[in-house]
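Only one protein chain is missing from this complex, and each of the others stays in its spot.
Letters are used for the chains, namely A and B, taken in the order the chains are written, and counting of residues starts over at 1 for each.
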Amino acid sequence: MTEKVLAVNDLTMHYMTRKGPVFAVDGVTFHVDRGEAIGLVGESGCGKTSIAISLLKLLPNNAKILNGEIRINDTDVVPLTDNEMNKYRWKDISMVFQAAMNSMNPVYTVEEQILEAMREHMPQLSDKEMDEKIDHLFTLVGLDPTLKDQYPHQYSGGMRQRAVIAMALSCDPDIIIADEPTTALDVIVQDAILKRVREIQEKLNMAMIYISHDIAVIAEVSKRVGVMYAGKLVEMASTEAIFHRPVHPYTMALMSSFPSIVGEKADLVTLAGEPPDLLNPPSGCRFHPRCPYATEICHEQEPEFRDHGADHFAACWHPGGEK
Amino acid sequence: MTQDNNILVDVQNLSKLFPIGQGVFKQAASFVHAVSELNLQIKRGESVGLVGESGCGKTTTGKLLTRLLDPTDGNIILDTDEGQVDIAHMRGKKMKIFRRRVQMIFQDPYESMNPRLTIYDTVAEPLNVQGVGSVAEREARVADLLETVGLAPASSFLFRYPHELSGGQRQRVAIARALVINPDFVVADEPTSMLDVSVRTGVMHLMQDLADRFGVTYLYITHDLAVARYMCDRIAVMYLGKIVEIGDTEDVLQNPQHPYTKALISAVPVPDPTYTREPIKIKGGVSRPVDPAPRCRFYDRCPLADKVCESNDHPPLEDKGGGHQAACYHV
Partner (left out) sequence: MSTLSSSAEIIYVPLWRVRLRLFWRSVKTNWATFTENPIGLLGLGLIIFFGLFALAHPILMNTAWERKVYDPVNGFDIEIPFHPSPPSAKHLLGTDPMGRDVLSQLMFSTRFEFALGMISALVTVLIATTIGAVSAYYGGVIDVILMRVVDLVIMVPFLPILIVMSALMHVGMLELALVIGILSGFGGTAIVIKSQALTVKVKPYIEAARISGGGDFHIIFTHMVPNLLPIALLYMMFVVTSAIFSEAVLSFFGLTEIDMSWGLMINTTQVFGYLMRFDTWYLLIPASLAITLLCAAFYLVGRALDEVVNPRLRER
């Protein structure tokens, strides 16, 4: 029986800038089942990081959620105040940030930083229990527990990443959002950490949203993938369907523009144009200026995000490139 | 395009040592051997990839070849109209002339341009500094090149500032700048790693196109094996300052010989959910090559390591057939 750990309905969020509102997330709807790992892929400015911070309501001052619901374990957290939201953060939903190196406080030991979160959300545990839990977490992520009283700068890049993952796991969340956690790491270290994360996820039956611009990584860690473009979710389906039977022209282009070291050396597709300016997005379908299949209607009307069969969702007037 | 078999760049025994703990009044306690006795021959018109993880010395090698850093030892022989020239220890006026032959494309499209200079100033800088042509000729040349790299019409880009351009556009400007003085050899240091995926392929295609059209020889430095596969004729894999494997790209990637190369290739994620990858496990993490012991540099992580590897010096590159070389005692 799959229950939804996270359900996002028609989420719209904007940043208020000097030149006007930027709709970084526009009408996004998706869900994550318990224990499921989904991927969110897209380029810079597509809104994937904006979604991540919206889910945890860690919005900067000039950002606001205008519309939609975020249901965590069936409770809508959008109307909650920051204090009320604190009860959910780290405990129900937690996050591994981009550039994890910088999300650790350099003047506290790693242990202290994890304890801080635990004391806040699990006050019922005794000091000894918390200590044991940290040891357990360290082993889980592949770190030597004796190193827990060191400072972040004493850790290597890979170790810091593992420490941040341990922090995110410390209060037994139901879902973790990992925003480009391995982007800055070397490929061998990345491989080890991804393997570890997959094991943890399966073992704890934890849900995950894996955000990245690297579709190769997404292909390996997620069961379902959502493709974002210019603040909109343009396609969502099982990983296999997205890679082998993409429906939205953007996804199609994306899949063919990624070089791979295995298999035949196929020609790479170049996508014309640039990602749009979100201050003044194109009318109708936001992808139409770059789409090789665009017609009148794409220019005028935004396509609906609907099921094209077998739980394969896309927002396109010409799915699969057909005219 | 016709390739003559001349060797354009012949790197012989190149080394670069960085002192640790040296002050104005203090001698260095130990050294980081960033690049150790590197040998590499790059033929005219070919595109050679230098791949490896962080700390392997590939960026340092790139900087040595463009003389942004001075080599501690070794020779870099450049084949020019005036014969073979060793640029490793050149100074002064001759250096300036050498600068016309070797150029570089940098990784960061945001930081590799002076934000206060216009695009024209940035691209024309090599011409200005070298005193080539009149002002009108320079403007024409820059405009020409901007259109060649896909920034057309040139007049609308010429006097804009870097912050008005996107990342992909900036990198095209960087390519224009590298080619404006008609160099023989271009070192490209991760030119696409900071670009969005959909923009990346455009720039990659552009670089290949220009290589075909103008016969530019590239040294392509990258950590991304997949990109190297597309951009390079030959690949050299570096580890802790040494080349451990080198050969034709497809040969090295499909038939790796060195245990490090095998581990590296097996760790690269594949954008195909139906493909099962089998990563080769190796111990530990990469560290800096500080005062390395006289044995194989890969000794403490290698699954094949044994007494032979420990008691002998770092293995030399040996030909394993068809120009494919690997530095290992057990292959």
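Quick note on the criterion: contacts are C-beta pairs under 8 Å (C-beta built on N, C-alpha and C of every residue); 3 or more make two chains touch, one makes a residue touch a chain.
These figures come from a predicted structure and were not determined experimentally.
Undergrad: I'd like the shown chains that the missing chain touches, ordered by label.
TA: So, spelled out: the chain left out of view touches B.
Undergrad: Of the residues B:R100, B:R295 or B:K320, which one touches the chain left out of the display?
TA: Once the missing chain is taken into account, the touching residue is B:R100.
Undergrad: Given the contact definition stated above, which residue among B:D70, B:E137 or B:D291 touches the chain not shown here?
TA: From the options B:D70, B:E137 or B:D291, the contact with the absent chain belongs to B:E137.
Undergrad: Check the options B:N182, B:T274 or B:S311 and report the residue that touches the missing chain.
TA: Counting the whole complex, the residue in contact with the absent chain is B:N182.
Undergrad: Which residue among B:V51, B:I76, B:M113 or B:M204 touches the omitted chain?
TA: With B:V51, B:I76, B:M113 or B:M204 as choices, the missing chain is touched by B:M113.
Undergrad: What residues on chain B make contact with the chain left out of this view?
TA: 24, 63, 66, 68, 95-96, 99-100, 102-104, 106-108, 110-116, 118, 122, 125-126, 129-130, 132-133, 135-141, 143-144, 147, 153-155, 158-159, 163, 174, 177, 181-182
Simple rule for what comes next: only the chains that are shown with their structure count from here on.
Undergrad: Centroid of chain A to centroid of chain B, CA atoms only: how many Å?
TA: From the centre of chain A to the centre of chain B is 33 Å.
Undergrad: Which part of chain A faces chain B closely enough to touch in the complex?
TA: 43-44, 156, 158, 186-191, 194-195, 213-217, 219-220, 239-240, 243-244, 253-255, 257-263, 265, 268-271, 274-275
Undergrad: Would you tell me which residues of chain B are touching chain A in their complex?
TA: 53-54, 166, 168-169, 196-202, 204-205, 223, 225-227, 229-230, 250, 253, 263-265, 267-275, 277, 279, 282, 285-286
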